[in-house]
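Sending over a structure as C-alpha coordinates; questions will come in a sec.
With one protein chain withheld, the remaining protein chains of the complex are depicted in position.
Note that the chains take the letters A and B in the order they are written out, and that residue 1 is the start of every chain.
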Amino acid sequence: MPTPTPSRIDLAAHLARVRQRAPLVHNITNLVAMNSMANVLLAIGASPAMVHAREEAAEFAAIADALTLNIGTLSPHWVEAMDEAAEAARLTGKPWVLDPVAVGATAYRRTTAARLLERLPTVVRGNASEIIALEAGGPGGRGVDSSDPAEAAEQAATRLARRVGCVVAVTGEVDLVTDGRRLARVRGGHPLMPRVTTLGCALTGVVAAFLVGAEDPFEATVAALACYGAAGQGAGQGARGPGSFAVAFLDALHTLEGDALDALPPLEFHDAT
Amino acid sequence: MPTPTPSRIDLAAHLARVRQRAPLVHNITNLVAMNSMANVLLAIGASPAMVHAREEAAEFAAIADALTLNIGTLSPHWVEAMDEAAEAARLTGKPWVLDPVAVGATAYRRTTAARLLERLPTVVRGNASEIIALEAGGPGGRGVDSSDPAEAAEQAATRLARRVGCVVAVTGEVDLVTDGRRLARVRGGHPLMPRVTTLGCALTGVVAAFLVGAEDPFEATVAALACYGAAGQGAGQGARGPGSFAVAFLDALHTLEGDALDALPPLEFHDAT
Partner (left out) sequence: MPTPTPSRIDLAAHLARVRQRAPLVHNITNLVAMNSMANVLLAIGASPAMVHAREEAAEFAAIADALTLNIGTLSPHWVEAMDEAAEAARLTGKPWVLDPVAVGATAYRRTTAARLLERLPTVVRGNASEIIALEAGGPGGRGVDSSDPAEAAEQAATRLARRVGCVVAVTGEVDLVTDGRRLARVRGGHPLMPRVTTLGCALTGVVAAFLVGAEDPFEATVAALACYGAAGQGAGQGARGPGSFAVAFLDALHTLEGDALDALPPLEFHDAT
(Lines give C-alpha, C1' and ligand atoms only; values in the text may rest on other atoms or scores of the structure.)
Protein backbone atom coordinates (compact mmCIF):
# COMPACT_ATOMS: atom_id res chain seq x y z
CA MET A 1 0.00 0.00 0.00
CA PRO A 2 1.50 3.35 -0.97
CA THR A 3 2.16 6.03 1.61
CA PRO A 4 -0.96 8.20 1.84
CA THR A 5 -0.75 11.85 0.89
CA PRO A 6 0.13 13.58 4.16
CA SER A 7 -2.01 16.30 5.66
CA ARG A 8 0.89 17.84 7.53
CA ILE A 9 4.63 17.39 8.07
CA ASP A 10 6.58 17.77 11.29
CA LEU A 11 9.07 20.33 9.99
CA ALA A 12 10.86 20.69 13.31
CA ALA A 13 11.56 16.96 13.41
CA HIS A 14 13.07 17.00 9.92
CA LEU A 15 15.24 19.99 10.83
CA ALA A 16 16.33 18.35 14.08
CA ARG A 17 17.41 15.24 12.15
CA VAL A 18 19.66 17.32 9.88
CA ARG A 19 21.25 19.12 12.80
CA GLN A 20 21.72 15.93 14.78
CA ARG A 21 23.27 13.93 11.93
CA ALA A 22 25.24 16.80 10.32
CA PRO A 23 25.26 14.88 7.02
CA LEU A 24 28.30 15.13 4.76
CA VAL A 25 26.90 16.47 1.47
CA HIS A 26 29.15 16.05 -1.58
CA ASN A 27 28.51 18.67 -4.24
CA ILE A 28 29.71 19.00 -7.80
CA THR A 29 28.15 22.38 -8.27
CA ASN A 30 28.78 25.43 -10.38
CA LEU A 31 31.62 27.84 -9.73
CA VAL A 32 29.29 30.70 -8.84
CA ALA A 33 27.48 28.70 -6.16
CA MET A 34 30.31 26.96 -4.35
CA ASN A 35 30.94 29.44 -1.59
CA SER A 36 27.33 30.39 -0.87
CA MET A 37 26.18 26.76 -1.03
CA ALA A 38 28.83 25.78 1.50
CA ASN A 39 27.74 28.58 3.82
CA VAL A 40 24.08 27.66 3.49
CA LEU A 41 24.82 24.01 4.29
CA LEU A 42 26.92 24.96 7.31
CA ALA A 43 24.19 27.33 8.51
CA ILE A 44 21.50 24.64 8.38
CA GLY A 45 23.80 22.23 10.25
CA ALA A 46 25.17 20.01 7.46
CA SER A 47 28.79 19.45 6.44
CA PRO A 48 29.52 20.45 2.82
CA ALA A 49 32.33 19.19 0.56
CA MET A 50 33.06 20.19 -3.03
CA VAL A 51 34.99 17.50 -4.92
CA HIS A 52 34.91 17.42 -8.71
CA ALA A 53 38.07 15.71 -10.01
CA ARG A 54 37.53 12.39 -11.79
CA GLU A 55 40.50 11.14 -9.78
CA GLU A 56 38.48 11.25 -6.57
CA ALA A 57 34.80 12.09 -7.20
CA ALA A 58 33.48 8.52 -7.11
CA GLU A 59 35.65 7.61 -4.12
CA PHE A 60 34.35 10.63 -2.26
CA ALA A 61 30.71 10.05 -3.23
CA ALA A 62 30.94 6.61 -1.62
CA ILE A 63 32.12 8.19 1.65
CA ALA A 64 29.59 11.02 1.73
CA ASP A 65 26.00 10.81 2.96
CA ALA A 66 24.43 12.45 -0.09
CA LEU A 67 25.39 13.92 -3.45
CA THR A 68 24.26 16.89 -5.55
CA LEU A 69 25.07 17.53 -9.20
CA ASN A 70 24.56 20.98 -10.73
CA ILE A 71 25.16 21.68 -14.43
CA GLY A 72 25.55 25.45 -14.07
CA THR A 73 29.18 25.69 -15.17
CA LEU A 74 30.04 22.52 -17.02
CA SER A 75 33.26 21.31 -18.55
CA PRO A 76 34.00 17.88 -20.03
CA HIS A 77 36.05 16.60 -17.09
CA TRP A 78 33.33 17.62 -14.68
CA VAL A 79 30.65 15.86 -16.70
CA GLU A 80 32.60 12.61 -16.47
CA ALA A 81 33.14 13.08 -12.75
CA MET A 82 29.42 13.78 -12.28
CA ASP A 83 28.55 10.58 -14.07
CA GLU A 84 30.91 8.51 -11.97
CA ALA A 85 29.83 10.17 -8.73
CA ALA A 86 26.16 9.54 -9.50
CA GLU A 87 26.93 5.90 -10.22
CA ALA A 88 28.86 5.59 -6.94
CA ALA A 89 25.97 7.17 -5.04
CA ARG A 90 23.53 4.74 -6.65
CA LEU A 91 25.70 1.72 -5.89
CA THR A 92 26.17 2.69 -2.25
CA GLY A 93 22.52 3.61 -1.75
CA LYS A 94 23.05 7.33 -1.14
CA PRO A 95 20.40 9.87 -2.15
CA TRP A 96 21.37 12.32 -4.84
CA VAL A 97 19.83 15.49 -6.26
CA LEU A 98 20.09 16.86 -9.80
CA ASP A 99 19.98 20.63 -10.40
CA PRO A 100 19.49 21.23 -14.16
CA VAL A 101 20.57 24.89 -14.25
CA ALA A 102 19.55 26.63 -17.49
CA VAL A 103 19.14 23.22 -19.12
CA GLY A 104 17.18 24.70 -22.01
CA ALA A 105 19.87 27.18 -22.96
CA THR A 106 22.40 25.02 -24.84
CA ALA A 107 22.70 21.59 -26.44
CA TYR A 108 25.56 20.73 -24.08
CA ARG A 109 23.34 21.19 -21.05
CA ARG A 110 20.48 19.20 -22.56
CA THR A 111 22.78 16.28 -23.41
CA THR A 112 24.45 16.30 -20.02
CA ALA A 113 21.20 16.54 -18.07
CA ALA A 114 19.65 13.71 -20.10
CA ARG A 115 22.65 11.52 -19.37
CA LEU A 116 22.50 12.28 -15.65
CA LEU A 117 18.77 11.56 -15.53
CA GLU A 118 19.63 8.00 -16.54
CA ARG A 119 21.53 7.70 -13.25
CA LEU A 120 18.15 7.99 -11.48
CA PRO A 121 18.36 10.99 -9.14
CA THR A 122 16.37 10.81 -5.92
CA VAL A 123 15.20 14.39 -6.46
CA VAL A 124 15.35 16.88 -9.34
CA ARG A 125 15.15 20.55 -8.27
CA GLY A 126 14.84 23.42 -10.72
CA ASN A 127 12.77 26.45 -11.61
CA ALA A 128 9.72 26.17 -13.85
CA SER A 129 11.58 26.83 -17.11
CA GLU A 130 14.21 24.27 -16.26
CA ILE A 131 11.77 21.50 -15.31
CA ILE A 132 9.73 22.11 -18.46
CA ALA A 133 12.85 22.03 -20.64
CA LEU A 134 14.27 18.98 -18.87
CA GLU A 135 11.04 17.05 -19.26
CA ALA A 136 10.65 18.02 -22.89
CA GLY A 137 14.30 17.27 -23.66
CA GLY A 138 14.39 20.20 -26.06
CA PRO A 139 15.47 23.83 -26.06
CA GLY A 140 13.73 26.54 -24.05
CA GLY A 141 14.53 29.34 -21.63
CA ARG A 142 17.43 31.69 -22.04
CA GLY A 143 19.23 31.81 -18.78
CA VAL A 144 19.19 30.90 -15.18
CA ASP A 145 16.15 32.97 -14.24
CA SER A 146 12.73 31.49 -14.64
CA SER A 147 10.25 32.90 -17.15
CA ASP A 148 7.38 30.51 -16.34
CA PRO A 149 5.27 30.55 -13.22
CA ALA A 150 5.72 27.46 -11.06
CA GLU A 151 2.15 26.39 -11.71
CA ALA A 152 2.77 26.05 -15.44
CA ALA A 153 5.40 23.42 -14.69
CA GLU A 154 3.04 21.18 -12.74
CA GLN A 155 2.28 18.90 -15.63
CA ALA A 156 5.92 18.64 -16.68
CA ALA A 157 6.96 17.89 -13.10
CA THR A 158 4.40 15.13 -12.68
CA ARG A 159 5.38 13.49 -15.97
CA LEU A 160 9.09 13.72 -15.15
CA ALA A 161 8.57 12.28 -11.65
CA ARG A 162 6.65 9.32 -13.06
CA ARG A 163 9.09 8.66 -15.88
CA VAL A 164 12.23 8.77 -13.72
CA GLY A 165 10.64 7.50 -10.52
CA CYS A 166 11.94 10.46 -8.53
CA VAL A 167 10.71 13.48 -6.63
CA VAL A 168 10.58 16.72 -8.63
CA ALA A 169 10.72 20.11 -6.91
CA VAL A 170 9.81 23.21 -8.90
CA THR A 171 10.84 26.26 -6.94
CA GLY A 172 9.59 29.79 -7.47
CA GLU A 173 7.21 32.19 -5.80
CA VAL A 174 5.20 29.12 -4.82
CA ASP A 175 7.16 25.87 -4.70
CA LEU A 176 5.72 22.63 -6.04
CA VAL A 177 6.86 19.14 -5.03
CA THR A 178 5.62 15.90 -6.55
CA ASP A 179 6.58 12.27 -6.69
CA GLY A 180 4.12 11.71 -9.51
CA ARG A 181 1.42 10.56 -7.13
CA ARG A 182 1.35 13.16 -4.39
CA LEU A 183 1.76 16.90 -4.81
CA ALA A 184 2.59 19.64 -2.32
CA ARG A 185 2.66 23.42 -2.53
CA VAL A 186 5.00 25.36 -0.30
CA ARG A 187 4.68 29.09 0.25
CA GLY A 188 7.15 31.33 2.06
CA GLY A 189 10.39 33.01 1.17
CA HIS A 190 10.78 36.63 0.15
CA PRO A 191 10.89 38.68 -3.08
CA LEU A 192 14.60 39.42 -2.50
CA MET A 193 15.59 35.73 -2.69
CA PRO A 194 15.90 35.68 -6.51
CA ARG A 195 18.08 38.83 -6.29
CA VAL A 196 20.76 36.91 -4.37
CA THR A 197 22.74 34.63 -6.67
CA THR A 198 22.71 30.85 -6.26
CA LEU A 199 20.18 30.63 -3.44
CA GLY A 200 18.42 28.08 -5.64
CA CYS A 201 21.63 26.11 -6.14
CA ALA A 202 22.25 26.15 -2.40
CA LEU A 203 18.71 24.90 -1.78
CA THR A 204 19.61 21.82 -3.82
CA GLY A 205 22.23 21.05 -1.18
CA VAL A 206 19.71 21.59 1.60
CA VAL A 207 17.33 19.12 -0.05
CA ALA A 208 20.16 16.56 -0.14
CA ALA A 209 20.87 17.14 3.55
CA PHE A 210 17.20 16.57 4.41
CA LEU A 211 17.12 13.32 2.41
CA VAL A 212 19.75 11.69 4.63
CA GLY A 213 18.04 9.34 7.05
CA ALA A 214 14.55 10.33 5.86
CA GLU A 215 11.99 7.60 5.27
CA ASP A 216 10.09 9.43 2.54
CA PRO A 217 12.00 11.57 0.00
CA PHE A 218 8.79 13.42 -0.91
CA GLU A 219 8.21 14.53 2.68
CA ALA A 220 11.89 15.33 3.20
CA THR A 221 11.94 17.52 0.09
CA VAL A 222 8.83 19.39 1.21
CA ALA A 223 10.40 19.88 4.64
CA ALA A 224 13.62 21.24 3.11
CA LEU A 225 11.74 23.75 0.96
CA ALA A 226 9.53 24.80 3.85
CA CYS A 227 12.48 25.38 6.21
CA TYR A 228 14.26 27.35 3.48
CA GLY A 229 11.15 29.44 2.88
CA ALA A 230 10.71 30.07 6.60
CA ALA A 231 14.28 31.31 6.89
CA GLY A 232 13.77 33.53 3.84
CA GLN A 233 10.56 34.94 5.24
CA GLY A 234 12.26 35.76 8.51
CA ALA A 235 15.34 37.21 6.85
CA GLY A 236 13.28 39.53 4.69
CA GLN A 237 11.82 41.38 7.62
CA GLY A 238 14.76 43.68 8.29
CA ALA A 239 16.54 43.53 4.93
CA ARG A 240 17.33 46.77 3.10
CA GLY A 241 18.33 45.01 -0.13
CA PRO A 242 19.95 41.82 -1.41
CA GLY A 243 23.20 42.40 0.53
CA SER A 244 21.63 42.58 3.96
CA PHE A 245 19.11 39.91 2.98
CA ALA A 246 21.88 37.40 2.21
CA VAL A 247 23.49 38.02 5.59
CA ALA A 248 20.21 37.76 7.48
CA PHE A 249 19.31 34.60 5.57
CA LEU A 250 22.38 32.72 6.83
CA ASP A 251 21.66 33.93 10.35
CA ALA A 252 18.03 32.80 10.00
CA LEU A 253 18.98 29.32 8.76
CA HIS A 254 21.37 28.95 11.69
CA THR A 255 18.82 30.01 14.29
CA LEU A 256 15.71 28.54 12.64
CA GLU A 257 13.20 27.12 15.10
CA GLY A 258 9.52 26.63 15.85
CA ASP A 259 8.39 30.25 15.75
CA ALA A 260 9.67 30.86 12.24
CA LEU A 261 8.30 27.51 11.04
CA ASP A 262 4.90 28.30 12.51
CA ALA A 263 4.86 31.64 10.69
CA LEU A 264 4.81 29.91 7.28
CA PRO A 265 1.59 29.83 5.30
CA PRO A 266 0.11 26.32 5.63
CA LEU A 267 1.49 23.61 3.34
CA GLU A 268 -1.01 22.29 0.79
CA PHE A 269 -1.17 18.62 -0.14
CA HIS A 270 -3.09 17.01 -3.01
CA ASP A 271 -3.09 13.84 -5.04
CA ALA A 272 -1.33 14.46 -8.33
CA THR A 273 -3.57 14.31 -11.39
CA MET B 1 29.03 64.49 -38.07
CA PRO B 2 30.38 62.90 -34.89
CA THR B 3 28.40 63.00 -31.66
CA PRO B 4 29.41 66.14 -29.79
CA THR B 5 31.09 65.82 -26.41
CA PRO B 6 28.18 65.84 -23.94
CA SER B 7 27.89 68.38 -21.19
CA ARG B 8 25.79 66.10 -19.03
CA ILE B 9 24.27 62.60 -19.03
CA ASP B 10 20.85 61.54 -17.81
CA LEU B 11 22.07 58.88 -15.38
CA ALA B 12 18.59 58.00 -14.15
CA ALA B 13 17.48 57.23 -17.71
CA HIS B 14 20.42 54.88 -18.28
CA LEU B 15 19.73 53.12 -14.99
CA ALA B 16 16.03 52.83 -15.79
CA ARG B 17 16.88 51.20 -19.13
CA VAL B 18 18.95 48.52 -17.41
CA ARG B 19 16.22 47.77 -14.89
CA GLN B 20 13.52 47.73 -17.53
CA ARG B 21 15.39 45.44 -19.96
CA ALA B 22 17.10 43.21 -17.33
CA PRO B 23 19.75 42.30 -19.92
CA LEU B 24 21.23 38.80 -19.89
CA VAL B 25 24.96 39.36 -19.41
CA HIS B 26 27.20 36.41 -20.28
CA ASN B 27 30.47 36.43 -18.35
CA ILE B 28 33.60 34.36 -18.68
CA THR B 29 35.19 35.86 -15.63
CA ASN B 30 37.73 34.80 -13.07
CA LEU B 31 37.00 32.29 -10.34
CA VAL B 32 37.36 34.85 -7.57
CA ALA B 33 34.81 37.23 -9.10
CA MET B 34 32.02 34.90 -10.16
CA ASN B 35 29.83 35.06 -7.10
CA SER B 36 30.23 38.75 -6.34
CA MET B 37 29.84 39.73 -9.99
CA ALA B 38 26.59 37.78 -10.18
CA ASN B 39 25.31 39.50 -7.05
CA VAL B 40 26.28 42.94 -8.34
CA LEU B 41 24.52 42.31 -11.65
CA LEU B 42 21.38 41.07 -9.90
CA ALA B 43 21.44 44.09 -7.57
CA ILE B 44 21.59 46.57 -10.46
CA GLY B 45 18.73 44.76 -12.20
CA ALA B 46 20.52 42.65 -14.83
CA SER B 47 20.50 38.88 -15.29
CA PRO B 48 23.96 37.28 -15.03
CA ALA B 49 25.13 33.98 -16.50
CA MET B 50 28.57 32.38 -16.22
CA VAL B 51 29.28 29.95 -19.09
CA HIS B 52 32.87 29.05 -19.97
CA ALA B 53 32.95 25.62 -21.64
CA ARG B 54 34.00 25.59 -25.28
CA GLU B 55 31.11 23.20 -25.84
CA GLU B 56 28.59 25.99 -25.22
CA ALA B 57 30.26 29.40 -24.83
CA ALA B 58 29.67 30.60 -28.41
CA GLU B 59 26.13 29.23 -28.48
CA PHE B 60 25.37 31.04 -25.24
CA ALA B 61 27.02 34.30 -26.33
CA ALA B 62 24.68 34.39 -29.31
CA ILE B 63 21.65 34.11 -26.99
CA ALA B 64 22.83 36.66 -24.42
CA ASP B 65 22.48 40.44 -24.68
CA ALA B 66 26.11 41.23 -23.87
CA LEU B 67 29.38 39.50 -23.06
CA THR B 68 32.31 40.14 -20.72
CA LEU B 69 35.71 38.46 -20.81
CA ASN B 70 38.06 38.66 -17.82
CA ILE B 71 41.56 37.18 -17.88
CA GLY B 72 41.99 37.01 -14.11
CA THR B 73 42.23 33.21 -13.79
CA LEU B 74 43.04 31.82 -17.21
CA SER B 75 43.44 28.28 -18.43
CA PRO B 76 43.87 27.08 -22.02
CA HIS B 77 40.31 25.82 -22.47
CA TRP B 78 38.93 29.08 -21.18
CA VAL B 79 41.06 31.12 -23.56
CA GLU B 80 39.65 29.20 -26.51
CA ALA B 81 36.11 29.62 -25.21
CA MET B 82 36.72 33.36 -24.75
CA ASP B 83 37.89 33.66 -28.31
CA GLU B 84 34.86 31.84 -29.68
CA ALA B 85 32.44 33.76 -27.46
CA ALA B 86 33.91 37.10 -28.54
CA GLU B 87 33.58 36.06 -32.18
CA ALA B 88 29.96 35.01 -31.61
CA ALA B 89 29.21 38.32 -29.92
CA ARG B 90 30.75 40.21 -32.83
CA LEU B 91 28.84 38.22 -35.43
CA THR B 92 25.50 38.72 -33.67
CA GLY B 93 26.12 42.40 -32.98
CA LYS B 94 26.26 42.13 -29.17
CA PRO B 95 28.42 44.52 -27.16
CA TRP B 96 31.30 42.96 -25.26
CA VAL B 97 33.72 44.21 -22.62
CA LEU B 98 37.33 43.11 -22.03
CA ASP B 99 38.76 43.17 -18.50
CA PRO B 100 42.56 42.71 -18.75
CA VAL B 101 43.23 41.74 -15.11
CA ALA B 102 46.93 41.96 -14.21
CA VAL B 103 47.80 41.86 -17.92
CA GLY B 104 51.32 43.06 -17.26
CA ALA B 105 52.15 40.27 -14.82
CA THR B 106 52.82 37.29 -17.10
CA ALA B 107 53.47 36.50 -20.76
CA TYR B 108 50.36 34.30 -20.85
CA ARG B 109 48.14 37.23 -19.93
CA ARG B 110 49.78 39.56 -22.44
CA THR B 111 49.37 37.04 -25.27
CA THR B 112 45.77 36.28 -24.38
CA ALA B 113 44.78 39.92 -24.02
CA ALA B 114 46.42 40.83 -27.32
CA ARG B 115 44.50 38.05 -29.05
CA LEU B 116 41.20 39.15 -27.52
CA LEU B 117 41.82 42.77 -28.52
CA GLU B 118 41.75 41.57 -32.12
CA ARG B 119 38.13 40.57 -31.55
CA LEU B 120 37.34 44.27 -31.17
CA PRO B 121 35.76 44.77 -27.75
CA THR B 122 33.16 47.49 -27.40
CA VAL B 123 34.76 48.60 -24.14
CA VAL B 124 38.01 47.81 -22.32
CA ARG B 125 37.89 48.38 -18.55
CA GLY B 126 40.94 48.16 -16.30
CA ASN B 127 42.97 50.02 -13.72
CA ALA B 128 45.74 52.39 -14.75
CA SER B 129 48.53 49.79 -14.64
CA GLU B 130 46.52 47.37 -16.71
CA ILE B 131 45.57 49.89 -19.40
CA ILE B 132 49.16 51.10 -19.68
CA ALA B 133 50.46 47.51 -19.95
CA LEU B 134 47.75 46.49 -22.41
CA GLU B 135 48.44 49.47 -24.66
CA ALA B 136 52.19 48.95 -24.53
CA GLY B 137 51.88 45.21 -25.09
CA GLY B 138 54.79 44.60 -22.74
CA PRO B 139 55.38 43.67 -19.12
CA GLY B 140 54.53 45.96 -16.21
CA GLY B 141 52.68 45.87 -12.92
CA ARG B 142 52.91 43.02 -10.48
CA GLY B 143 49.44 42.10 -9.52
CA VAL B 144 45.84 43.08 -9.61
CA ASP B 145 46.16 46.30 -7.68
CA SER B 146 47.04 49.47 -9.51
CA SER B 147 50.31 51.25 -8.91
CA ASP B 148 49.68 54.17 -11.32
CA PRO B 149 47.23 57.00 -10.77
CA ALA B 150 44.37 57.00 -13.25
CA GLU B 151 45.57 60.26 -14.75
CA ALA B 152 48.87 58.73 -15.81
CA ALA B 153 46.94 56.29 -17.96
CA GLU B 154 45.15 58.99 -19.93
CA GLN B 155 47.54 58.92 -22.84
CA ALA B 156 47.60 55.14 -23.00
CA ALA B 157 43.81 55.02 -22.87
CA THR B 158 43.40 57.50 -25.69
CA ARG B 159 45.89 55.67 -27.89
CA LEU B 160 44.28 52.31 -27.18
CA ALA B 161 40.78 53.64 -27.88
CA ARG B 162 41.89 55.06 -31.23
CA ARG B 163 43.81 51.98 -32.26
CA VAL B 164 41.05 49.48 -31.41
CA GLY B 165 38.11 51.77 -32.10
CA CYS B 166 36.61 51.11 -28.69
CA VAL B 167 35.79 52.88 -25.45
CA VAL B 168 38.46 52.60 -22.74
CA ALA B 169 37.57 53.00 -19.06
CA VAL B 170 40.38 53.47 -16.55
CA THR B 171 38.99 53.07 -13.07
CA GLY B 172 40.59 54.24 -9.86
CA GLU B 173 40.15 57.04 -7.37
CA VAL B 174 38.98 59.14 -10.33
CA ASP B 175 37.65 57.17 -13.29
CA LEU B 176 38.52 58.13 -16.85
CA VAL B 177 36.50 57.18 -19.93
CA THR B 178 37.49 57.90 -23.51
CA ASP B 179 36.56 56.82 -27.00
CA GLY B 180 39.69 58.49 -28.36
CA ARG B 181 37.82 61.66 -29.22
CA ARG B 182 35.86 62.47 -26.09
CA LEU B 183 36.99 62.12 -22.50
CA ALA B 184 35.08 62.02 -19.22
CA ARG B 185 36.12 62.01 -15.60
CA VAL B 186 33.89 60.36 -13.02
CA ARG B 187 34.30 60.93 -9.31
CA GLY B 188 32.53 59.06 -6.52
CA GLY B 189 32.99 55.75 -4.80
CA HIS B 190 34.68 55.21 -1.46
CA PRO B 191 38.17 54.35 -0.15
CA LEU B 192 36.90 50.93 1.02
CA MET B 193 36.01 49.82 -2.53
CA PRO B 194 39.52 48.54 -3.38
CA ARG B 195 39.51 46.59 -0.07
CA VAL B 196 36.62 44.43 -1.31
CA THR B 197 37.79 41.86 -3.83
CA THR B 198 36.55 41.88 -7.44
CA LEU B 199 34.44 45.04 -7.27
CA GLY B 200 36.36 46.11 -10.36
CA CYS B 201 35.61 42.83 -12.12
CA ALA B 202 31.95 43.18 -11.22
CA LEU B 203 31.92 46.71 -12.61
CA THR B 204 32.92 45.24 -15.96
CA GLY B 205 29.63 43.35 -15.92
CA VAL B 206 27.72 46.50 -15.01
CA VAL B 207 29.30 48.31 -17.98
CA ALA B 208 28.11 45.47 -20.24
CA ALA B 209 24.59 45.74 -18.83
CA PHE B 210 24.53 49.49 -19.52
CA LEU B 211 25.68 48.95 -23.11
CA VAL B 212 22.59 46.91 -24.01
CA GLY B 213 20.18 49.12 -25.92
CA ALA B 214 22.35 52.22 -25.52
CA GLU B 215 22.91 54.47 -28.49
CA ASP B 216 26.35 55.67 -27.48
CA PRO B 217 28.80 53.25 -25.79
CA PHE B 218 30.83 56.18 -24.46
CA GLU B 219 27.84 57.67 -22.65
CA ALA B 220 26.65 54.27 -21.44
CA THR B 221 30.08 53.52 -19.98
CA VAL B 222 30.20 56.85 -18.19
CA ALA B 223 26.70 56.21 -16.84
CA ALA B 224 27.68 52.76 -15.57
CA LEU B 225 30.73 54.12 -13.75
CA ALA B 226 28.76 57.02 -12.29
CA CYS B 227 25.99 54.77 -10.98
CA TYR B 228 28.59 52.43 -9.48
CA GLY B 229 30.36 55.35 -7.85
CA ALA B 230 27.11 56.72 -6.49
CA ALA B 231 26.26 53.37 -4.90
CA GLY B 232 29.76 53.17 -3.44
CA GLN B 233 29.55 56.68 -2.04
CA GLY B 234 26.24 55.87 -0.40
CA ALA B 235 27.39 52.52 0.92
CA GLY B 236 30.46 54.04 2.53
CA GLN B 237 28.46 56.25 4.85
CA GLY B 238 27.65 53.63 7.48
CA ALA B 239 30.37 51.07 6.76
CA ARG B 240 32.64 49.94 9.59
CA GLY B 241 35.04 48.10 7.27
CA PRO B 242 35.13 46.10 4.03
CA GLY B 243 32.66 43.47 5.29
CA SER B 244 29.84 45.86 6.07
CA PHE B 245 30.76 47.97 3.04
CA ALA B 246 30.24 45.03 0.67
CA VAL B 247 26.81 44.35 2.13
CA ALA B 248 25.75 47.99 2.00
CA PHE B 249 27.04 48.28 -1.55
CA LEU B 250 24.70 45.57 -2.86
CA ASP B 251 21.82 47.20 -0.99
CA ALA B 252 22.76 50.58 -2.46
CA LEU B 253 22.90 49.26 -6.04
CA HIS B 254 19.49 47.67 -5.57
CA THR B 255 17.88 50.83 -4.21
CA LEU B 256 19.86 53.37 -6.25
CA GLU B 257 17.81 56.38 -7.32
CA GLY B 258 17.86 60.11 -7.93
CA ASP B 259 19.07 61.28 -4.54
CA ALA B 260 22.22 59.17 -4.58
CA LEU B 261 22.91 60.09 -8.22
CA ASP B 262 22.52 63.79 -7.43
CA ALA B 263 25.01 63.46 -4.57
CA LEU B 264 27.83 62.59 -6.99
CA PRO B 265 30.46 65.22 -7.77
CA PRO B 266 29.71 66.61 -11.25
CA LEU B 267 30.91 64.63 -14.26
CA GLU B 268 33.61 66.36 -16.30
CA PHE B 269 33.70 66.18 -20.08
CA HIS B 270 36.50 67.27 -22.43
CA ASP B 271 37.66 66.65 -25.94
CA ALA B 272 40.49 64.14 -25.90
CA THR B 273 43.87 65.51 -26.89
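One rule holds for everything that comes next: a contact is a pair of C-beta atoms (placed from the backbone, for glycine too) under 8 Å apart; a residue touches a chain by one contact, two chains touch by 3 or more.
From a predicted model like this one, the values you see are computed outputs, not experimental measurements.
When the whole complex is considered, the residue among A:Y228, A:F249 or A:F269 that touches the unshown chain is A:F249. Only one residue in the set A:P48, A:G189 or A:P217 touches the chain that does not appear here, and it is A:P48. Residue A:N39 is the one among A:T5, A:N39 or A:T111 that touches the chain missing from this view.
When the full complex is taken into account, the listed residue touching the unshown chain is B:A102, out of B:A53, B:L67, B:A86 or B:A102. Hidden from this view is one chain, which touches subunit B at 30-36, 72-76, 102, 105-109, 142-145, 194-198, 240-244, 246-247. Although one chain is not displayed, subunit A still touches it through residues 24, 31, 34-35, 38-39, 42-43, 47-53, 55-56, 59-60, 63-64, 77, 246-255.
Please note the rule applied: only the chains that are shown with their structure count from here on.
Subunit A and subunit B have Cα centroids separated by 34 Å.
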